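Of the protein chains in this complex, all but one are displayed in their positions.
Letters A and B mark the chains as written, and numbering starts fresh at 1 in each.
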Amino acid sequence: MTFAATGHGTLAAAAPQGFLSPTGVEIAFVLVGLVTLGAAVVTVTTRQLVHAALWLVVALGGLAVEYLLLTAEFIAWVQVLIYVGSVVVLLLFGLMLTRAPIGRSPDADSGNRPAALAVALAAAAALVWVVVDAFRTQWIDLDKPQGTTEVTGSILFRHWVLPFEALSVLLLAALVGAIVLSRRNAARSEDPGTSRPGPAGAPSDRAGDKEQR
Amino acid sequence: MHLAYPAVLAVLLFCVGLYGVLARRNAILVLMSVELMLNAVNLNLVAFDVWLRDALHAGQALTLFTIAIAAAEIGIGLAIVLAVYRNRGTSAVDDLRDTAERPDDGGDGGGRDSEGAAADEPDEPDQPAEGKASQKAEAPA
Partner (left out) sequence: MTTTTLAVLVPLLPFLGAVAGLLLGRTVPGLARPLAVLPALTSLVLAAVVAARQGGDHAVDAATQLTPTGSVPVELALHIDGFAALVAVLVGVVASCVQIYSTAYLRDDPRYPSYAALVSLFTSAMLLVVYSGDLMVLLVGWEIMGICSYFLVGHYWETPEARAASLKAFLVTKLGDVPFLIGLFALAVDADSFRITEILATVADGGLDHPTLVALLLLAGVAGKSAQFPLHTWLPDAMAGPTPVSALIHAATMVAAGVYFIARLLPVFAASAAALVVLAVMAAVTMAGSALAALAQDDIKRVLAYSTIGQLGYMTGALAVGDRGAAVFHLLSHGAFKALLFLAAGVIIHAAGTNSLAAMSRMKDLRARVPDAYWTMTVALLALAAIPPFSGFFSKEAVLGAAEHTATGHAESAPESAGWIVLVAGLVTALLTAAYAARLWLLAFYGRGADAPDHGKQPVAMTAVLWVLAVPSLAFGVTVGVLPDWFDGHKLAPTLTTSVLGTGLALVGALVTYGAWRHTTALAARVPIGAVAAHPDADAGQVEAEAIATHAPAYGDVASAPDPADPGRLLLGPLHRHAAVGFHLDAVYAALFVRPVQAGARLVRFLDREVVDTYVRGAGTAPRWLGAAVRRAQTGNVQTYLSALLAGTVVLAVAAVLVATAGA
């Protein structure tokens, strides 16, 4: 491994850094990263659907920790708030509303699994190779926090205010879209001709409500 | 900290999400996998933002936007999944094969291709007949 001997041309100070002499932050990052990755793998492989959602919480929470380690504290809390707080809850609701089986379901994976595994492994190999090849000598200087709430807030409302407003319009559109999707289906479900009653109409609206935040 | 750590983690998370999208049967699990992929991208954005010390913090701003869009996406996606589930009684993505070629076409095609055209033609008059029959059936109802 030649990694240890590198260090030329980085943004950080000239002091060479190596894999074999990790800092504390790096150790923490790697450990949390392993947990996150493991949780993600379990999420996509477990046969218990609800467990998948719960493992997703672990993965997303792990990512929030990683953000913290990368000194992006505001992002980290937004991650916790939105992903862990709302998205996963939404997914759980969705699972329940589609009457997902509690416990192990034998058909959680489709027949496409070998192809998916091959594609994923190939993509992973290719990407890891490229990324490592490209960034193995790059060093992040974490001395100065980069993502404090203050900085993020000022940047967001000073330079990024227009995209921010546009995003709010997008969220509104998504809200309206979700309502329309649910409404029309609800109206159809009230039609006596179709047999299936629509128990999901109201929760679907609630999903839109939650999203509104 | 080495940039390779978050980058490799992001790549692996992305590929795990990719696997989930391609392999999971339940549409909600597919959505979860999509969330994983989005988060991998977010991690990349944050890591590079910190590495580059961007004055505008474009990476972090984009991460916030991505999170918001992901939230919207999950809302719309769930609404669609629920609508499909209500109409079809299932949320398994590989059951939704309306765009598939008819299986009997596929089966016939290889076996008796030379008579394929001749065999298709008699079918055509049947279809209006079926249509009439169904109309007749509907008319009393």
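Keep in mind that, in the parts below, a contact is a pair of C-beta atoms (placed from the backbone, for glycine too) under 8 Å apart; a residue touches a chain by one contact, two chains touch by 3 or more.
Not measured: the values here are computed from a predicted model.
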item	value
Touching residue (missing chain; options A:Ile102, A:Ala126 or A:Val180)	A:Ala126
Touch with the omitted chain, as defined above, among B:Leu18, B:Leu36, B:Val50 or B:Ala83	B:Leu18
Given A:Thr45, A:Ser86, A:Asn112 or A:Thr148, the one touching the chain that is not displayed	A:Asn112
Contacts of chain A with the absent chain, listed as residue ranges	110, 112, 115-116, 118-119, 122-123, 126, 130
Hidden partner chain, residues of chain B it touches	18, 21-23, 93-94, 96-101, 105-106, 108-110, 113-114, 116
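What we mean here is this: only the chains that are shown with their structure count from here on.
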item	value
Chain B to chain A touching residues, read off their complex	1-9, 11-29, 31-33, 35-36, 39, 42-43, 46-47, 49-53, 56-57, 60-61, 63-65, 67-76, 78-83, 85-87, 89, 91-94
Contact footprint of chain B on chain A as seen in their complex	11, 17, 19, 23, 25-26, 29-30, 33, 36-37, 40-41, 43-44, 49, 52-53, 56, 59-60, 63, 66-67, 69-72, 74-75, 78-79, 82-83, 86-87, 90-91, 93-95, 97-98, 100, 107-113, 115-117, 119-121, 123-124, 127-128, 131-132, 135-136, 138-142, 146-147, 151-152, 155-156, 159-160, 163-164, 167, 170-171, 174-175, 177-178, 181-182, 185, 189, 196, 198, 200, 203-204, 207-208, 210-211
